[in-house]
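For this view, one protein chain was removed and the others were kept in their places.
And then chain A:
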Amino acid sequence: MTDPVSQSNSRNGLVLSLRGISKSFGAVSALTKIDLDVHAGEVVALVGDNGAGKSTLVKILAGVHLPDSGTITFCGEIVVLDDPAASLRLGIATVFQDLALCENLDVVANIFLGRELDPWRLDEVAMEIRAWTLLNELSARIPSVREPVASLSGGQRQTVAIARSLLLEPKLILLDEPTAALGVAQTAEVLDLIERVRDRGLAVVMISHNMEDVRAVADRIVVLRLGRNNGIFHPDASNQELVSAITGASNNAVSRRAERRQGSREHSGEPRP
């Protein structure tokens, strides 16, 4: 749990590299000097407590927020992500925590929103076929792609949001708590999907509070705490190690408390840290 670069066990090239990214909202400093590397064909899990700055980091990469300082290197070039379209153009796709779907539009329209086929004379048939193909690749259980998203369940919406992110064949995909709203089976589907996406050579950043999910798919686990890097772990790291990095066990009292809490949690079968 030291240098973010040396820890990477990548098979392929470096897709994303962040150095010294800081962001504050007024008096709140959400991120302070964050470093992060993501390689092609790698799943990086981003974990941390509520308010650790995970979503803020994702939004910076999605072009929603500009960082106050630091550099973003994407595929070897320093880039400025000053609006969502810029990120999409580079091949950074994001599934936001709140999914960002239009409830009044149907599944096809949501998947193709902002990148309709033939904008001057919408090609509905081609879009519908492509939507089904994408959804089938994800083994999605969607009754009809012509129903408004408002009539779908949470898991189905999640699938639609993920399908949309894959539409443009991105190089990097960011998933902000993709399994938070899902049941057991749906979670497994999404994790399978993440593995399939990784095997296609994409770089994946996944945020999750669920350590089981994280261990199941992550190649590396990056911990944020209070907006700072707080270690990088292998998925086989012990729960205790992870939890103390997440909750901040820098002095003994905190560490003991963390152990105690963790012990009682494991006893009661509570999976979340």
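Miscellaneous remarks
Quick note on the criterion: a contact is a pair of C-beta atoms (placed from the backbone, for glycine too) under 8 Å apart; a residue touches a chain by one contact, two chains touch by 3 or more; residues count from 1.
To be clear about the criterion, contacts and distances are computed from a predicted model.
Think of the chain that is not pictured: of "Cell division protein FtsX", "Carbon monoxide dehydrogenase small chain", "Protocatechuate 3,4-dioxygenase subunit beta" or "ABC transporter permease", UniProt labels it "ABC transporter permease". Touch with the chain that is not drawn comes from one residue among A:13, A:119 or A:183, which is A:119. Within the full complex, the residue among A:128, A:195 or A:241 touching the omitted chain is A:128. The residue touching the chain not shown here, chosen from A:101, A:162 or A:190, is A:101.
Interface with the hidden chain, as seen from chain A, comprises residues 62, 64, 83-85, 88, 94, 96, 99-105, 109, 113-116, 119-122, 125, 128-129, 132-133, 136, 141-144, 146-147, 151, 164.
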